[in-house]
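Structure, as structure tokens:
The other protein chains are all here in position, but one chain of the complex has been omitted.
Right after this comes subunit A.
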Amino acid sequence: MDQKQINGGQKSPEEEQLAQMELVIGKIMRAGVLAALAAMIIGMLLLLVHPVSDPTDFPTRLGPLLVAVGHFEPMGWMMLGLLLLIFTPVLRVIVSIVAFAKIHDHLYTTITILVLVILALAIAYGYHVG
């Protein structure tokens, strides 16, 4: 920190605040990744107890996936973990919108919302086609 000041890294209060927000983004990301890993590890442990007969039989729709998770099926928990992992970058985008809004950076709040809209469209397309 001292080093930065010595070298003349004069950050504006907004930039300092954004750096603080990036720390919050990191914490939320870490929680998201840990949740995904936990579900994957539970799935792997369930697999040791209940080996699957058909490796190609796994849920890809939200309804059957939740049912499989409820029944503690190994494939269900593994797929839940993968889905949570896929959503961690989306989580980062959502939290970044809040971060930019908090420092009143309207340009970047708009830009990041636009990224989220594109991601939502992609997810909707994926689910619709799949």
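As a working rule, contacts are C-beta pairs under 8 Å (C-beta built on N, C-alpha and C of every residue); 3 or more make two chains touch, one makes a residue touch a chain; residues count from 1.
As a working rule, contacts and distances are computed from a predicted model.
Asks: Choose one: "Multisubunit potassium/proton antiporter, PhaF subunit", "sn-glycerol-3-phosphate transport system permease protein UgpE", "Glutathione-dependent formaldehyde dehydrogenase" or "Probable membrane transporter protein". The correct choice is the protein name in UniProt for the chain not shown.
Replies: So, among "Multisubunit potassium/proton antiporter, PhaF subunit", "sn-glycerol-3-phosphate transport system permease protein UgpE", "Glutathione-dependent formaldehyde dehydrogenase" or "Probable membrane transporter protein", the name matching the hidden chain's UniProt entry is "Probable membrane transporter protein".
Asks: Extract the touching residues of subunit A with respect to the undisplayed chain.
Replies: 3-4, 7-9, 18-19, 22-23, 25-27, 29-30, 32-34, 36-37, 40-41, 43-44, 51-52, 55-56, 58, 60-61, 75, 78-79, 81-83, 85-90, 92-93, 96, 100, 105, 107-108, 111-112, 114-115, 118-119, 121-123, 125-127, 129-130
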